[in-house]
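These notes are about the structure you will find just below.
Yeah, one chain of the complex is gone here, protein chain that is, but the others are all in their spots.
Letters A, B and C name the chains as they come in the text, with residue numbers starting at 1 for each one.
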Amino acid sequence: MDGLTAAGERKIAWAATWMPVLSMVRDRLREENSVAGRRIAVILPVDLAEAGAEVAVAFQGAMVHDDVAAGLAARGVSVFARRGSSPEEELGFFEQVLARRPEVVIDDRADVIRLAHTTHPEVLETLVGASEETTSGVVALRAMEADGTLNVPCIAANDARCKFLFDNRYGSGQSTISAVMDSTNLLVAGKRFVVVGYGWVGKGIARRARGLNARVVVCEVDPFAALEAFHDGFEVLPVAEAC
Amino acid sequence: MDGLTAAGERKIAWAATWMPVLSMVRDRLREENSVAGRRIAVILPVDLAEAGAEVAVAFQGAMVHDDVAAGLAARGVSVFARRGSSPEEELGFFEQVLARRPEVVIDDRADVIRLAHTTHPEVLETLVGASEETTSGVVALRAMEADGTLNVPCIAANDARCKFLFDNRYGSGQSTISAVMDSTNLLVAGKRFVVVGYGWVGKGIARRARGLNARVVVCEVDPFAALEAFHDGFEVLPVAEAC
Amino acid sequence: MDGLTAAGERKIAWAATWMPVLSMVRDRLREENSVAGRRIAVILPVDLAEAGAEVAVAFQGAMVHDDVAAGLAARGVSVFARRGSSPEEELGFFEQVLARRPEVVIDDRADVIRLAHTTHPEVLETLVGASEETTSGVVALRAMEADGTLNVPCIAANDARCKFLFDNRYGSGQSTISAVMDSTNLLVAGKRFVVVGYGWVGKGIARRARGLNARVVVCEVDPFAALEAFHDGFEVLPVAEAC
Partner (left out) sequence: MDGLTAAGERKIAWAATWMPVLSMVRDRLREENSVAGRRIAVILPVDLAEAGAEVAVAFQGAMVHDDVAAGLAARGVSVFARRGSSPEEELGFFEQVLARRPEVVIDDRADVIRLAHTTHPEVLETLVGASEETTSGVVALRAMEADGTLNVPCIAANDARCKFLFDNRYGSGQSTISAVMDSTNLLVAGKRFVVVGYGWVGKGIARRARGLNARVVVCEVDPFAALEAFHDGFEVLPVAEAC
């Protein structure tokens, strides 16, 4: 095992120790033999390969860590991804995933599901179903459904309470703050921090920014959410006055 | 035991269950027999009577609960206090305490110590020492010391870390917020809350107000304390702009 | 105007200065002449009398301030309430309200609506509609609706976002903490504070208790809410282990 793969393997193993529920799901799938031999396309990496599925993964260059990609490949996943890949390359990656005629697509931003409906309709013949992770992806798929152009059953993973109550608020809340700290290298304490939108993600960001002693201003057009922000102790202003 | 006394006794017993350190001190004093028979004047109620001292208590009308006063009397303390007493009555109470020629004065605001130095100098003949609880009282006594007019050794109880780190910040912090809530009957969440001064008391008030979701502004003339308030995430403004 | 009434009038006027939306509603009702002369029964005091309605108010003895009751009476409201009234007296108060044959009932805990359906069915002949404020009251009315025994249209005021997002979380959150402080006279900081249930009210209490530096434990049987409490940084335990 080369150094890159070993580094990725360590990261994957580390993450797994903090994901007991995912491990339980994997063990159950393996025991029930329910995904063995199925062809699955994944846009976010998961444990399906270990449960016996033929898994192909593609993802956006900005989100790829090459060592993790190598580690996934070493676990038997077909990986189509490279750090810093261009949009053209990404399109190529998605097409390679579709060329494997997946029976299930686990999508993130609905890019692959939409490709299957536009330039690669032959994929729909064998596609049993799909799952979509993001708010924006679900919005797009709902629009297709309303137009009568959605031809495969989809699970709106985004709408699960375990998704939006947690991933959006705590996950995106922390990763946004962390990204701001890493990219600015500034002290958050005492800084004026403007959060535009007080949905689940905005709530998560605003509370964490305050938890690091920023002075937080919330901008929000929905009157109920704006009132919530106000009663949560934030200053509430129109964007034009806040920035 | 009449109803008032019984109510006071219940309150005193309730408070005692939350004061294990004070109980330990009382037990040690009793065991060592160190205050038995001493004449002590107290401006805040304590457990000395139970340790065998002859205790006389006086306090300001605004701080008196008549049932607690009755309860103290039932425990053998000489109590000179009445809810809603006038300043003239309070002066009379203090003088009655001094008439007992206390050997020790445990003061709160230095009123009694100062009386002993001005209109009742005969008390100083038998006064062994005094303790003062408040910041303002200690300031007054230090000024007397500098003038050479302080004629009794005093303990600046206020300067103990166990006093200013805790009583000022947590105690006054909470009781101020509680008083604002009780007297205004308003929701704190979303209110603009101006805290003038960011010393121990101000820090305690500001954090609690924020903990109840107020939007807190701090006014502070000391530049270090103002910078602290700023980095603690508060808006910092001159009083004229904050109010 | 006697002293009690004057004190109540001052409190009512004070509260009104903090209720701009209610004042706007009152002014619109008055302008549109939409409640003039209507007979309305109210279990929580509001501004309808000033908009021209014939308002009768009753409420539970524990929630009555006699001065406010006197102040309402001075404003032309028929008040049936007395501080410390017994349950029997309260029943009598409710019946006096119903005897006025209200066209509209604005209820709090659904006591009056239920009385109208059980022992005073004649009231239903002229009752146009009702509104219910509390979660528990709405649950009771929904059960009656399911049984086919609810004979008057009801507005579930409790289910308005402006109610449960704000009144429950911020209002009950603060008043619970305030009641604990007033009745125990203890420092909240450092105390172990157990909150049973992490709905809107529980969330409001837990955050405020933490905002006053308590160590908060949340008990919750719903797994999503328990996970929320956990990710909000609270210790989560079964009641049996928490207490």
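Criterion: a contact is a pair of C-beta atoms (placed from the backbone, for glycine too) under 8 Å apart; a residue touches a chain by one contact, two chains touch by 3 or more.
Because the structure is predicted, anything quoted here is derived from the model rather than measured.
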{"item": "Touching partners, among the displayed chains, of the absent chain", "value": "A, B, C"}
{"item": "Residue of A:86, A:136 or A:178 in touch with the missing chain, whole complex considered", "value": "A:178"}
{"item": "Candidates C:189, C:206 or C:225 - the one touching the absent chain", "value": "C:189"}
{"item": "Given A:15, A:63, A:99 or A:162, the one touching the chain that is not displayed", "value": "A:15"}
{"item": "Missing-partner contacts on chain C, residue numbers", "value": "187, 189-190, 210, 213-215, 230-235"}
{"item": "Residue ranges of chain B at the interface with the undisplayed chain", "value": "161-162, 165-166, 169-170, 224, 227-228, 231"}
{"item": "In chain A, positions touching the absent partner", "value": "11, 14-15, 18, 170-171, 174, 177-178, 181-182, 185-190, 207-208, 210-213"}
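Here is the rule we go by: only the chains that are shown with their structure count from here on.
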{"item": "Topology of the chain contact graph, where touching chains are joined (line, ring, star, complete, other)", "value": "complete"}
{"item": "Chain closest to the middle [Cα centroid of all protein chains]", "value": "C"}
{"item": "Numbering shared by both copies at the chain C-chain A contact, with half separating same from different", "value": "same"}
{"item": "Separation of mean Cα positions, chain B and chain A [Å, integer]", "value": "57"}
{"item": "Whole-Å separation of chain centres (CA-atom averages), chain A against chain C", "value": "43"}
{"item": "Contacts with 2+ other chains: residues of chain C", "value": "170"}
